[in-house]
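All protein chains of the complex are present and in place, except for one that has been dropped.
Moving on, here comes subunit A:
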Amino acid sequence: MIKGLKKWRLFALMTALLVFLAGCGREEISTLLPAGEVAQDQFNLLILSTIVMAFVIIVVTIIYVLAIVKFRRSKIGEDVIPEQVEGSAKLEFLWTAIPIVLILILAVPTVYSTFDLADVSTMDVQAEDSDAMTHLTVNVTAKLYWWEFEYPEQGIVTAQELVVPTNERVYFNLISADVKHSFWIPSIGGKLDANPENVNTFYLTFDQESAELEDGVFYGKCAELCGPSHALMDFKVKSMDRESFDQWVAAMQEEATPAEGALAQEGEQIFGADGAGCIACHAVSGSGAAGGVGPNVATFGDRNRVAGYLEHNEENIKKWISDPQEYKPGNLMPDPESLNDGKPFTEQELDALAAYLMSLSVEE
C-alpha cells in the first residue's frame, strides 16, 4: 500500500515536471521563447499583465476563501438570520478606483507599443551611410495553403521558406490572393492578417540565427481559418547573418542550371513543357516577381518540409505528387492524371521528378 502510494507520488511528481518542462513549448514556434524584438516586446507585455492580473487574482482569492470558510451555515448555525447589509459606498469607491489604477498601468505601455509596432515610416528610407541599420522588404502573398515571398529590391521570389537576415528590420507587405489568411511566426512576433482587399504592412526582427535551432528553421503558421487545409498552411523561416543572406540572394539571382545525372534530367524533362508541364505553374528560377500560380521551386532541394509540413524526403515528394488532395485537401494542385494524359505517374517517373526537385538548390 505504502509502496504503491510512493510510486503514485513519484508518478505525480514526474507528471508535474513533464507539464512544467513542456510548458514553454518548442523554441521554433513558442511565443514564450521569443527570438525577435517584436516577440520580446509582446512577451514583456504578457509578463507585465500577468503580474497585474495575479495581484487581482490573489485579492479575490483571499476574500473568497475566507468567506466560504468562515460563513458556512454548518458553522454558524441553522437558524441564524444574517444582518441584511445594504452596501458600502466606501468599498464601492475602493473597488472602482483600484482597478482603474491597474488599467492605467497597463494602458500606457499598450498605447506606446501599439504605435511603436505599427511604425513603418522608415520602410522606404534608405540608410544614408552603409553602417546604419539596413532593412529589407518582403512582399508576402498568401494563397490557398501556401505562401509566396517576393523580395522586390533584390528581384527574387521564393515560396514556403522565408529567408531573412538577422538583426535588422524586415518589413512585410501582406496580401491574400484568394480568401483571408493570417501571417504568424510565433517566436518572432505577433500576427497580421493577409486580407484579399488591401496590403497590410508591419515589421519583424529576427535576433537569432535559425541554424542554432534544433530543427534549423522557425515555424510560421496561417492563423485565420481559410478552408479544409488551414491547419497545414505552414511555412518555415531561415534567419542568417547579413553576409550569408547576401550570398543566398546572389545565388537566387543566378540563372537556373540544368539538372545533372540521368534520373534528375529525366525528371526535368517530365517537369518541363514537353512532359507533364509542371513548369507552367512552378517556376524553377529564383529571379522574378510575385504572381506564381504554384509555389516557386527554385529552392526546393534546400527546403525543410514537403508541402509545408511533411518530412523532407523523396518518399514524401512522390506521395505528394501522386495524390495532392490526400495530403492537403482542397489545395489547387492538379491530380497527375489531368497532366499526364489521364494516367498516374509511373514509379520511374515519380523517382525522376523527386530526384529533379531535390536537385533544385541555391545553397551549397
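The definition used in the following text is that a residue touches a chain if its C-beta (ideal position, glycine included) is under 8 Å from a C-beta of that chain, and two chains touch if they have at least 3 such contacts; residues count from 1.
In the analysis below, contacts and distances are computed from a predicted model.
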Identity of the absent chain, which is to be given by its UniProt protein name, from "Branched-chain amino acid ABC transporter permease", "GMC family oxidoreductase", "Zinc transport system ATP-binding protein" or "Cytochrome c oxidase subunit 1": "Cytochrome c oxidase subunit 1"
Contact residue for the chain not shown (choose from A:Leu46, A:Ala211 or A:Ala280): A:Leu46
Chain not shown: contacting residue from A:Val140, A:Cys222 or A:Met240: A:Cys222
Chain not shown, touching residues in subunit A: 18-19, 22-26, 29-32, 39, 41-42, 45-46, 49-50, 53, 56-57, 60-61, 63-64, 66-68, 71-73, 76-77, 80-88, 91-92, 95-96, 99-100, 103, 106-107, 109-111, 113-118, 176, 178-180, 182, 184, 186-187, 189-193, 195-198, 200, 215, 219, 221-232, 309, 329-330
